[in-house]
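Here the complex is missing one protein chain, while the rest keep their positions.
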Amino acid sequence: MSRMGAEALTVPPAPSSPKAAPEGAAGAIDVSAKRIRREHLGQLLKSWSFRIGGAVLLFWIVCAIFGQAISPYGPLDQNLLLVNAGPSGAHWFGTDSLGRDVLSRVIVGSRDILVIAPIATLLGTALGAAVGLVQGYFGGVVDNLVGRVVEAVLALPVIIVAFLFVVAAGPSTSTLIIVIGVVFALLISRTVRTAVLQERELDYVAAARLRDESSVHIMFVEILPNVLGPIVVEFTVRLGYAIFTVATLSFLGFGVQPPTPDWGADIAANSGYLAAGYWWETLFPALAIASLVVAVNLVSDSIEAVVNQ
Amino acid sequence: MARYVVKRLALALLTLFLLSIIIFFAGQILPGNPGRAILGPFAAQSAVRALDHQLGLDRPLVVQYWSWIWDALHGNLGTSYEYRAPVSSFLVPALGRSLKLAVVAFVIVVPLGILGGVVAALKRGKMIDRVITVTGLSLSTVPEFVSGIVLIVLLAIVTKVLPVTADAPPGSSFPTQLRYLILPAIPLVFILFGYIARMARAGTIEALDSDYARTAVLKGLPRRVVIWRHILRNSLLPTITVIATQTGYLIGGLVVVEDLFNYPGLGRLIFTAATDKDFPMLEAGVLVIGVVYLAATLIADIVYTVLNPRIRLGGSDQ
Partner (left out) sequence: MTLAAPPPTGNAVETDSALEVSHLDVCFSVRGTDRQVLRDVSFEIGRQESFGLVGESGCGKSTTALAITRYLARNGRVAGGFISVNGQDVGSLSSEGLRRLRARTISMVYQEPGRALNPSIRVGRQLAEVYEISGVAKREAMDRAEKALGTVQISDPGRVMRAYPHQLSGGMLQRVIIAMALAAEPSLLILDEPTTALDATVEAEVLELVASLRQEFRTSVLFISHNLAVIAKMCDRVGVMYAGEIVEQGPAREIFDQPRHPYTVGLLRCVPRRGHRKDHGRLDTIPGFLPAPGTTETGCIFVARCVIATERCRLEAPPMYEVNASRMSRCHYFERAPELPRTTPEEVAEQSTGQSFEHFAEPVMRLRGVSKTFGSHGEKVRALVGVDLDLYRGETLGLVGESGCGKTTLARVLMGLTPADEGSVIEMDNEPVAPTVSRRTREHLRAMQIVFQNPDSALNRRHSVRRIIGRNLTKLTGLPRAKREERLLEIVRSVRLEERHLPLRPAQLSGGLKQRVAIARAFAGSPKVLVCDEPTSALDVSVQAAILNLLADMQSREHITFVFISHDLGVVRYLSDRIAVLYLGRVVEYGGAETVFSGTHHPYTEALLSAVPTLDGTKRDRIRLTGDIPSPANPPSGCVFHTRCPRRLASGICESAAPALLEVEDGHMMRCHIPLAQLRQAQNEESPGGPTAPGPTGASCVDAG
């Protein structure tokens, strides 16, 4: 019996890596929530789309907060001697039909959209999560009723629903927030409902009922923490849509009203001059909107990728 | 299956009924008195009241709703306050023009989106996948008027490849009309490409990772056969539904694109009606949009059912 031979032929096991935790011995598998969170964050920071998107988003947030201070001219200052002037050293992005500095208006124009969109999305997410929870948990008649109404409203494009309501209530910041928030709540409630329907079938909900918990407790203490993932993803995705919607409503004249600097409104005001060749008055605000929505979506997409993996 | 279709149809009608109520009552809370709006600020209060009576606006809301919906069912969508003419005489040609634009956009985007999504899925994790995914995502999130502006600057003003407006001169030939429609269709294509490609990619990846795909590969089938016969058949089915729901977004996009390109379609009609407070026009236009959307999703659902043996045949579901 040649043990030596046996050992010689055996492939030596790989050297134990120092990182391998002694999981078996501990009995508990070492996937602590903290470690996962740290890993997620590390992965996020490593992804290029998150870095680029984050940087651009940060830039616009700075502009929104300190816009007045860093813009070279006042966004409302008119220079009637210099209307429709092309980009130059003094006016990098040129001036518009009233002789206002386009660069300054682009910088300050980030403010309203970055106030309205996040608040509206937050409102929509909170409202939508609550409606979705109730719908998914109770099911039956409540679910059917709410579901039908949601379906009916969503048969119309979001933009049309929004502008119908803005026309009714008159354009103002709070109208925009409420309208977008409510419409988004309908959209978000559908996602949350689906997630809740799945959770509701799990036995921990049955276990809670077996110890006489109230419906409110089951919905908000037992189920809600388990559907936070999809809710967070909804929030980030909808934030992009909210910016899209605010900009579009402003462009259509139902959003931020002139002369307040706003990208969408400025594009609408100056698009008539495009044919005359004054492209800078619309192109730069357009690029600003594009960069902001793409940035938000790059960020939300990388968050979604990490949450869903 | 017949039962399913009937049930689905009934649900669509119920939704439409709810929608008509919502639209009607939304129209009621719009501020401004129609009679006043039509006659102008200097007309006498009595004249306004007389006109309101003539328009039937002093009747109870339920009665008004009922007569509105009853007329609508008989093809009478009301009379425009603004133009003093039947709404349908504006609505029908506008709808036709919008459909033309929508069809051009769909014809471009559906094959492109599906191709993009499938290619991205087959090359998952590779460079081309990243490029398609990120481009699609970015394009689908930029508002139509933004991409429209950039396109106008690039294609119509700087290079002058395409005309700035969308409406071809009257009496133009079909190719010329098409040439005018391409530029306004591109922003719509951009938006839809991302969605369709994303769904097609997700569906294809799910099919690629499925157990039946493994069975097909381990049977020794050539890759080509696995993809065409086993993967695409299952992966593109859900995409049909997505394409249908996209008609909703598309119509929303039409409002913006038609406004930007000054194209007298349904979107522009509704937009003008809203700014002018021309309720009959607005309500009818919005209702038509709802009908188009519900019809599109209904058709998609039925097509999905016909193509999916699990629903078509039912049977013991193991």
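Descriptive notes on the structure:
The chains carry the letters A and B, assigned in the order they are written, with residues numbered from 1 in each.
The rule is simple: a residue touches a chain if its C-beta (ideal position, glycine included) is under 8 Å from a C-beta of that chain, and two chains touch if they have at least 3 such contacts.
The structure displayed is predicted, hence computed values, not measured ones.
Of the listed residues B:234, B:262, B:275 or B:305, the one in contact with the hidden chain in the full complex is B:234. Of the candidate positions B:56, B:111 or B:309, contact with the hidden chain is made by B:309. Those residues of chain B that touch the chain absent from the view are 124-125, 210-212, 214-222, 229-230, 233-234, 237, 307-310, 313, 315-318. Annotation for chain A: contacts to the undisplayed chain at residues 1-3, 5-7, 9-17, 19-21, 23-25, 27-33, 39, 43, 202-204, 206-213, 222, 225-226.
Basically, only the chains that are shown with their structure count from here on.
Within the complex formed with chain A, the chain B residues making contact are 14-16, 18-19, 22, 26, 29-31, 134, 137-138, 141-147, 149-150, 152-153, 157-158, 164, 248-249, 251-253, 255-256, 259-260, 270-271, 274-275, 277, 282, 286, 289-290, 293-294. Residue ranges of chain A in contact with chain B, taken from their complex: 49, 148-149, 151-160, 163-165, 167-168, 170, 240-241, 244, 247-248, 251-253, 264, 267-268, 271, 274-275, 277, 279, 282-283, 286-287, 289-290, 293-294, 296-298, 301.
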